[in-house]
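Here's the structure we're looking at; comments come further down.
A protein chain is absent from this complex, but the other protein chains hold their places.
And then subunit A:
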Amino acid sequence: MTTLTKQPGPGLAAGGPQKPRKRGKTAAEFRGTGDLKIALFFIAPAMLGFVLFYLVPSIRGIYLSFTEYSILGDPEWIGTRNYERIAKDPLFWNALGVTTQYVIINIALQTALALGIALLMHRVAKSTLVRGALLMPYLMANVIAALLWFWMLDYQIGIVNQLIEWVGLPRVAFFGSEQWAIPTQALINTWRHMGYTALLIFAGLQAIPNSVYEAASIDGSRAVSTFWRITLPLLRPVLVLVLVVTVIGSFQVFDTVAVTTAGGPVNATRVLQFYIYQRAFNEQDFGYGSALAVILFVILALVAFIQMKFLRGNQSDLD
């Protein structure tokens, strides 16, 4: 969620009326000693981290994607051969398909549920306790959440399957069957993230001025049409931001898969991030893994760009 803190969404910023700049005077005092120095001083730690942990590794990752490298020994330059092999790799295309399936289920459900929860928080659940409780799953470590569900949904001993059998239905191999494995993982992460996503949307809801709603109710608008005609359009910038961030996160699903199905059954949950990990760390093929990672990076950049562009995420209808 680093993206979020670095660039507060335009929707969030567009919230309240612009406050007069009280800082102007203070800034003027600094002007004498040179803003640049101060700015650099404050930027330096973040810059250092960015260069050290993002820029250099990314460049090195791109370099490694053109090599054959097994971590022990030296990388050997092989041009675009990794990319050529990926184009012909059925497991890559399978991973892309599986990941897309996961993202669609995860994002569609998560966004719809989060929107519903956010509306409830806005209108009904004013208690901080209830609002806080919604965030609980998100506070749980990914691996713990995955393991808990893995256990609860177990075919033999899982409580969910005990209940299903008790109702008189046949047991479901949630993680073991190829049809169920991806939807199950998508649902687990929907459960984990919907509270947090709801909170982001809730912030956006609060930024919609009450006067708009008052006007609507004076005009005799009913709740449903108010939602479709006022809430949703005015929420668009926030929703776009939420979508961009959650889609990127969703494409990078890894932990849940790694601690439960590890890519199986067969290749049903061999999502991109897991395939990258498998090739790089299990099979010691860091060149190939890096090339896969570069491709994922490009895909994510494209997806984010398209979402921002076509959903006009950087414009608000409030102005």
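The definition used in the following text is that a contact is a pair of C-beta atoms (placed from the backbone, for glycine too) under 8 Å apart; a residue touches a chain by one contact, two chains touch by 3 or more; residues count from 1.
Note that in this section contacts and distances are computed from a predicted model.
S.K.: For the chain that's not shown, choose its UniProt protein name out of "Amylo-alpha-1,6-glucosidase", "Acyl-CoA dehydrogenase FadE", "Multiple sugar transport system substrate-binding protein" or "Solute:sodium symporter small subunit".
M.R.: The chain we cannot see is, by its UniProt record, "Multiple sugar transport system substrate-binding protein".
S.K.: Specify the residue from the set A:58, A:80, A:127 or A:225 that touches the hidden chain.
M.R.: Answering carefully, the residue with contact to the hidden chain is A:58.
S.K.: Identify the residue among A:83, A:213, A:227 or A:297 that touches the chain left out of the display.
M.R.: The single option touching the absent chain is A:297.
S.K.: Touching the left-out chain: which of A:101, A:252 or A:307?
M.R.: Within the whole complex, the residue contacting the unshown chain is A:252.
S.K.: Can you name the residues of subunit A that touch the chain not displayed here?
M.R.: Interface with the chain not displayed, on the subunit A side: 1-2, 53-54, 56-58, 60-61, 64, 69-73, 150-151, 154-157, 171, 173, 175-178, 245, 248-249, 252, 254, 260-261, 263-267, 270, 273, 276-286, 289-290, 293-294, 296-297.
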